[in-house]
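What follows is a set of notes on a single structure, which appears directly below.
Every protein chain of the complex appears in place save one, which is left out.
Chain IDs A, B and C follow the sequence of writing; residue 1 opens each chain.
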Amino acid sequence: MMAPVFDLTQNQKMNTTKLCSMKEAVDRYVADGNTVAIEGFTAFIGFAAAHEIIRQKKQDLTLCRLTPDLVYDQMVAAGVAGKLIFSYLGNPGVGSLHCVRRAVEKSYPRPIAVEEYSHFGMVGRYLAGASNLPFFPLRSYAGSDLPAANDRIRFVESPYGNGQIAVVPPLKPDVAILHAQRADAHGNTQLWGLLGVQKEAAFAAEKVIIVVEEVVDETTIRRDPNRTLIPGLIVDAVVREPYGAHPSYVQGYYDRDNAFYLAWDSVSRDPDKTAAWLQEWVYDVPDRASYLEKLGLERLASLEPGELIAEPVNYGRYA
Amino acid sequence: MMAPVFDLTQNQKMNTTKLCSMKEAVDRYVADGNTVAIEGFTAFIGFAAAHEIIRQKKQDLTLCRLTPDLVYDQMVAAGVAGKLIFSYLGNPGVGSLHCVRRAVEKSYPRPIAVEEYSHFGMVGRYLAGASNLPFFPLRSYAGSDLPAANDRIRFVESPYGNGQIAVVPPLKPDVAILHAQRADAHGNTQLWGLLGVQKEAAFAAEKVIIVVEEVVDETTIRRDPNRTLIPGLIVDAVVREPYGAHPSYVQGYYDRDNAFYLAWDSVSRDPDKTAAWLQEWVYDVPDRASYLEKLGLERLASLEPGELIAEPVNYGRYA
Amino acid sequence: MKYTPSELMIVGASRALLGSRVVFVGVGLPNIACNLARRSHSPDLELVYESGIFGAHPARLPLSIGDPTLVSDATSATSMADLFMLYLQGGLVDTALLGGAQIDRFGNLNTTVIGEYGKPKVRLPGSGGACEIASNAGQVLIIMRLKRRAFVEELDFVTSPGHLDGAGGRARLGLAGGGPKLVITDRALFRFDDQSGEMTLTEIAPGESIASIQSEVGWSLRIASDVVEMKPPDEQELQRIRHELDPEGLYR
Partner (left out) sequence: MKYTPSELMIVGASRALLGSRVVFVGVGLPNIACNLARRSHSPDLELVYESGIFGAHPARLPLSIGDPTLVSDATSATSMADLFMLYLQGGLVDTALLGGAQIDRFGNLNTTVIGEYGKPKVRLPGSGGACEIASNAGQVLIIMRLKRRAFVEELDFVTSPGHLDGAGGRARLGLAGGGPKLVITDRALFRFDDQSGEMTLTEIAPGESIASIQSEVGWSLRIASDVVEMKPPDEQELQRIRHELDPEGLYR
């Protein structure tokens, strides 16, 4: 199942399609001032894309994610973000996001605006954006101070006489960057494991960059149509980037690099150490292949899971 | 993949679980006056359950389905229904539902009330019911006479100043009866193909009867958790009933019996022929196994599709 | 080559799909028209079915919009909630094909009832997905046989909104889609006038006259200054319909 790590020839062979390098995808589809969603709940987090955005020194991005996680901590530290739209600002299982906290508490390296929801609120925002609804209703926020902190959280009276319900407005990012296990060259994308809000963010965004572990034939996709959560119809670019989600994980391909998440705590507490880390691991490496080379095969091998193949299903041929 | 047709021993072995016969399931969970949803959009239509409901002479049921289809045409002809909640009243690809039309136009064999939406409206009703929302918003109905015909279709003003939106109220059936390819004895259910509103109807209903082609081990289910759309948590009964959706179809197991749908047109045009059909194929057969025996192995064999196995996926072992 | 009125409609609809990328397909004639378009001028046309299919590649003529042949080998198969919310309401469907029992001059459609709603003379199937399709699709192509009892001054029931009471009606109600663009019949083809939103006769079938068409329409018809003859099906189109798409002749 595992594709070779440093072989990028597949991309080069298929460049008449949406396939392109991460550098090209970010250059073409992420502009200064854009609202950007790099999603993935614990899994599928697009670190390779984030690092390329940092290298290309994009400015004043509004970054959306349920959990800004290390990926936005690094982007905020690099100064590419002007605003965060989020619901949980932590290093999951470890503690704080120190770079984001420095930006919020001390305007370092620059001030940052925050627009804050709960998880369900963020999910509802993507859902409304994806389905062209003026709002999405959810049972939350009553009795909380969140609506006072964010006046985009409002309430609607039900026309059936059964009370009030909170609503959130649509979120339609300019660009969504979504990692998955596999896609074809048109961007028809299949993922399994934690589905998060990958589908909703893709449908909500104006432009979609898909980053995958493997590029497969269209016939592979069409052998399991229920698994295709994102159609090529809404995809602008397909980037083959094995291990592109490291230090987060991809179900069935590699484990989360928990040691990295732990180590980031002490790196990120210190602005100088953070800057040095960005220099060494982002600015000084041209692309993800070089990052992986630097990381080393041993580290990658240690993240390889055992095999657990899904029970087969028969769709049947009806001709 | 195909289980033997007439072997019911699997049920009998596992009767400490939710497994039971169709007769038991209908007897226990469908009561006179209930609101019942036998769902499945073209596929997975629960004819075996419908016939058992007719045999048990249930009364005054409110029957919900996007497409009443032949299954409710037969139930209406048998006089078990007092009301229909629906969105498309036709024999798909053939023409009218003559028994339903006789009930609506001529109150034969008894008058029937109708409450009518569009497909999306019915989907929204199940979604609201499933997710405990006071209403579900959708872009439809503006400019249509449907809201005038059904005052449960209403409009709310968006609190974001972006106009009005139609809403529908929650639908929470007393019982949903849903067919699928496979479930374990606890009712953890996997289906593939046309997903329709199976999941939404299950979560919306108070009681859920799952009818499957195959009962499998819990381990089989857990080898592909993304495929589990209905958890045993909300399931009351699991009925193993191979070919229980005939003359509709089950993806990968059997084809739609289109000849039956065509033949029903002339049967159902004539009340006497309809009564004779019900006598011969419902009242005079004690259960689905007998119905299948009467139908004949040759007919069933003619519906068998070729094999098209989904591309495998690896979830990985993380121990 | 001789052709039937149904073949004229199928070919007319197929040709009108030139330039469409994503089409919402109904069963019957629309289905054959869409598959014909895929096999001739629009190989990349994506077929969407309300049953939850995006990118169908049917191996046989589907006999319903939920035929299993639409699932096997499809690009994606979703819940109906996703189909209606993400694809249709999300604005991804540029063209939809619809029909009806009655149509008025603004392309509003009735598929619900003939007679009074509460006391129907004929109970029709109802909306299905038509109401939201008519509301949200980029454009709607209507396929109906031309008959005086179908082309009426006033609908018994408005199931699906066309241009409502004329141009601007949809904008006033905030409808997302562009509404009806064409009415393709077995005897004539109509376009909707941008200024008035009114159905306008622009093409007639060989052997028809403006008068013969007007006699089947229940209102005083708006007529284009340059009514032309409908281009008949060509041989390749007829071959594809007869030998590939509907070899049993179910829809001819």
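Here is the rule we use: a contact is a pair of C-beta atoms (placed from the backbone, for glycine too) under 8 Å apart; a residue touches a chain by one contact, two chains touch by 3 or more.
Bear in mind the structure is a predicted one, so any value in this text is a computation, not a measurement.
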Going by the stated contact criterion, tell me the shown chains that border the hidden chain.
A, B
The one of A:Thr35, A:Ser87 or A:Asn226 in touch with the missing chain is A:Ser87
From B:Ile45, B:Leu84 or B:Leu133, the answer for touching the chain not displayed is B:Leu133
Among A:Lys199, A:His246 or A:Arg288, the residue in touch with the chain that has been omitted:
A:Lys199
For the chain that's not shown, point to the residue among A:Gln251, A:Ser268 or A:Asn314 touching it.
A:Gln251
Just checking the interface: what residues of chain B touch the absent partner chain?
127, 130-133, 188, 199, 203, 218, 221-223, 225-226, 228-229, 231-234, 315-319
Contacts of chain A with the absent chain, listed as residue ranges:
41-43, 66-67, 86-90, 92-93, 96, 100-101, 104-105, 116-121, 123, 127, 138-146, 149, 163-164, 192-197, 199-200, 249, 251, 255-256, 258, 305, 308
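Quick note on the criterion: only the chains that are shown with their structure count from here on.
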Mean-CA-position distance for chain C and chain B (Å)
29
How many angstrom lie between the centres of chain A and chain B, each centre taken as the mean Cα position?
38
Please work out the Cα centroid separation of chain A and chain C, and write it as a whole number of Å.
40
For chain C, which residues are shared contacts with two or more other chains?
53, 67-68, 71-73, 77-78, 85, 89, 136, 176
Numbers and ranges of chain A residues touching at least 2 other chains:
132-133, 221, 223, 226, 315-319
